[in-house]
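Provided herewith is a single structure, encoded as structure tokens, for subsequent inquiry.
Removed from the display is one protein chain of the complex; every other protein chain stays in position.
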């Protein structure tokens, strides 16, 4: 399936241009590097080989030797470089050939991608390298393990990343797709959508809501009616911060006692997606056990409710363009529509 | 494979127009509806969701919510309607939106297909709804369980439905493909082919034939030489009634003591087919055990002899058009050729 999809991406004229390139993408978690400090993953249709040099520096190369296109990931790390297993050419983290057993190194090189570790995430720049500015990596906050219980997971989506963003940008689905987490108040909530500095922000305020048992435990509300806010902040191309704030009715507004969940989607190909999700709860509010329970519930819901639905949507849409099928637009789609529009503008601006 | 085929059907410009649409197709057996009164099946390339409303009415909808294209079959039946599991839109059996939790129902709708149950078969109309006339559903007879032992089965063909029709319309293959059922008389038989009221009728008369043991038992001929007639009546697009009549040499012509087999092919996609087959024997001639034996033999033959051959043919033909490969025409092909020609005319008349 993956191979088939990659073939189709390549055949579609100019289809690779569909991805926003001059932006940071999450390539994985730092913990995903194996015991030999290596990780191979396809991103935006390109096979990437990520590794750490002997002195701990993080590097990312196109996983394709320029000589015969053997995957460098089949090779061996030697100090600063990876040596191709086929004919022994070695390339350092900058992509330059550091050793050619068969002649001069000349201009031999492989594409290198800027890559940075931050808060346990590996951020890669798939565009023009000299435009990569580390300062533009979004700071999601609440990831300091001293202050927060932080848990992270991964799912592989058989769907375009845009569909997966839509799912988070319109949380009215909670009531229907996640019956154990939903309340009528979520779908009846007043929804504010606005754009700010290239971000799309969707807020839902729920008043006097009695939370389902599981959530009541995580947020320590018991059976009391509480006010709650769900805020989703979309960062292009496809990272979302979902913040839940809970104001207990007896303790006044305490927006810090909620939770944060990151939903980060990185296209593997035009039709498949890496889904990285990270949840955090404040240590001074919730215990280890509550955090474990919260994360287990999220994982269950993502795996058994969101993923099957989105994969099924994608299968039904097939190779057609989502917009070409003229989906019925509802008021709840404002967030998804704004984010798609913004993304499209950014991609067009790159062409 | 299915997903790949659907993709190819969609990509091929105008390829969906290849199916005859203003005609009744068999979508399944009534008994295939599950304990929740639901059946999901792809027909003519389109995913269809079939269900019964609370009061037993049969409905068929395009299995695709018009909002985000989620399969309605993932939703829940609520009285007269199905509620989408994703964002809660509900649609009744007419395809109209009966409830929108997020705003006005407006013109929200999903395509509905006329569907009718008759003799345990679900007949669906894939064309213009107001042309659907229940009176044009073919009456195959001999399906009344009071009078007949009726047995039915299903096979999935990895072949275009036209190839599967060809197989029934030219029974000269029996001698070669079904050695246990064949007799030299079948292929040496005089074959009459004629068209009548849009049907194609192929008849084979065998004179003084000693039937193979299995058939001799079903038709109670013993080792006596008998006259037999095989008649295939093709109804467009791809339903065939195969009637076997046996005249015992001592009892005079008793054309009622034979068997009837329905062969109904409904395209799933341009290259895959739903095969519904129904056999019946008169209760006043054959016992339960003979009927079971007859059906088991048919099923074995379809599964281990016809299907592998037709799937292999289809694989060899691949994506090419059958006619473009210029098949050698033999006299035995008259039935298949007439049916294909008629079908082509009907499809062209719809364009």
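Order of writing sets the labels: A and B. Residues in every chain begin at 1.
Heads up, the rule we're going with is that a contact is a pair of C-beta atoms (placed from the backbone, for glycine too) under 8 Å apart; a residue touches a chain by one contact, two chains touch by 3 or more.
Since we're looking at a predicted model, the values are computed, not measured.
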> Which listed residue (A:63, A:152 or A:261) would be found touching the missing chain in the intact complex?
Replying inline: A:63
> Pick from B:175, B:227 or B:299: which residue touches the chain that isn't shown?
Replying inline: B:175
> What is the set of chain B residues that contact the non-displayed chain in the whole complex?
Replying inline: 4, 166, 170, 172-173, 175-177, 187, 308-309, 312-313, 315-320, 322, 325, 327-328, 330-332
> Since one chain has been left out of the picture, which residues of chain A touch it in the full complex?
Replying inline: 3-4, 6-7, 10-11, 47, 63-64, 66-71, 74, 83-88, 100-103, 108
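Just so it is clear, only the chains that are shown with their structure count from here on.
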>> Need the CA-centroid distance for the pair chain A / chain B, whole Å please.
In response: 47
